[in-house]
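Only a single protein chain was left out; the remaining protein chains are all shown in position.
Labels for the chains are A, B and C, by order of writing; each one numbers its residues from 1.
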Amino acid sequence: MTRREPTKRELYPHFLQLQTRWMDNDVYGHVNNVIYYSYFDTVVNEYLISSGVLDISGGEVIGLVAHTECDYFAPLSFPQKVDAGLRVERLGGSSVTYEIGLFDPGSDEAVAVGSFVHVYVDRETRRSTGLPAPLREALERLTTGGTG
Amino acid sequence: MTRREPTKRELYPHFLQLQTRWMDNDVYGHVNNVIYYSYFDTVVNEYLISSGVLDISGGEVIGLVAHTECDYFAPLSFPQKVDAGLRVERLGGSSVTYEIGLFDPGSDEAVAVGSFVHVYVDRETRRSTGLPAPLREALERLTTGGTG
Amino acid sequence: MTRREPTKRELYPHFLQLQTRWMDNDVYGHVNNVIYYSYFDTVVNEYLISSGVLDISGGEVIGLVAHTECDYFAPLSFPQKVDAGLRVERLGGSSVTYEIGLFDPGSDEAVAVGSFVHVYVDRETRRSTGLPAPLREALERLTTGGTG
Partner (left out) sequence: MTRREPTKRELYPHFLQLQTRWMDNDVYGHVNNVIYYSYFDTVVNEYLISSGVLDISGGEVIGLVAHTECDYFAPLSFPQKVDAGLRVERLGGSSVTYEIGLFDPGSDEAVAVGSFVHVYVDRETRRSTGLPAPLREALERLTTGGTG
């Protein structure tokens, strides 16, 4: 287990702003460690849906989550907003590894950095399958840094 | 149990926009009924915190939730945003009843309307207590309609 | 809005025990008001699935949640367990109103009582529809009190 370093905004080509919720805070008054993964999950799927490459009910392929992880550097607290930055760290034949950086709106240094691995399988056979071309194109757009 | 009617935006003096999360959707592809209450909870506490009248760790009084309810008129779905409108329906000596309307960003008719009752108690004795003056003032500002 | 009274266990013919989760507690150290509804949602659907009358992906009818509400009488806290009691309060032609009582495992008096209204519609047309016979039979078994 190697610990990541906090990243900068410019690394991420796509961002989504999230509103924290009262319930996100745990008894210590900070966003609970579990909730960070709902931010990851949200920015990944929002990107896929808004890119038109995620067809939840009818697509021939499904992305199964094989691995997720997160390094926590600084707390988040309701009622703040959170900027979730998304990039593709590694694009394989049938899988993709996303990296997500979470940022305070006023800061350039991530408070948490995580990764999220989707393995694509055929909806029927559940066997590993290649990425459809439109999905691959959408993911390639996330392989180079943004402008912050 | 009387069912409310969908309300309009102009009824609510305060709004907060929320980003739905992937996990909010249930197996039917719509935001789960439980999640609506996290939107209610969030707009109420965000208003109190941003008004400077909620001191989570040190305040002398605490608002206990005594009752909540919701009427659902139309579905919400990730990845849409949701506008949560907040007003005070009834302001008592030691309690307040909020009404919350949830709206699609592009629509003037609520998709859900709910209420949320806080009863204020002394932090130590847990006995019912009057509302501190600054809290009462903040709540009075929510008793008249907004401009939508 | 009329406030219910705490109920007793004997009122409920079906029970499910739930394990609270760390994340259920909010900053005040008690289970957050929102989470109670996930307990309601869970015992209702668990009953329907274990009775063989909920076919999530293929059924011809769908239960839409039209109304939910909850009266809170006493707090719950992680790591305790919670017993969720379920009964049918009212069984209509195309709708059902459940009542749920939540109990501390060692107590006979509910810490919260709520209701949950399902309106059944045709999956395709989304028009109100009668309850299928097996569903109605399963619900009728919940209309009389249990043995506690």
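Observations
Here, contacts are C-beta pairs under 8 Å (C-beta built on N, C-alpha and C of every residue); 3 or more make two chains touch, one makes a residue touch a chain.
Quick caveat, the model's predicted, so the values are computed rather than measured.
Only one residue in the set A:70, A:88 or A:102 touches the chain that does not appear here, and it is A:70. Across the entire complex, the residue among B:32, B:45, B:68 or B:115 in touch with the chain not shown is B:32.
Contact residues of chain A toward the unshown chain are 1, 3, 27-28, 32-35, 37-38, 41, 56, 62, 64-72, 97, 115, 117.
Where chain C meets the chain that is not shown, the touching residues are 16-19, 21-23, 29, 38-39, 41-42, 44-46, 49-50, 56-57, 78-79. Mapped onto chain B, the interface with the missing chain covers residues 22-23, 25-29, 32, 34-35.
One rule holds in what follows: only the chains that are shown with their structure count from here on.
Because chain A and chain B share one sequence, their contact can be compared position by position; here over half of the interface residue numbers appear on both sides.
Computed centre separation for the pair chain A/chain C is 34 angstrom, with centres defined by C-alpha atoms.
Look at where the CA atoms of chain A average out and do the same for chain B: the two points lie 29 Å apart. Residues of chain C in contact with at least two other chains: 27-28, 32, 34-35.
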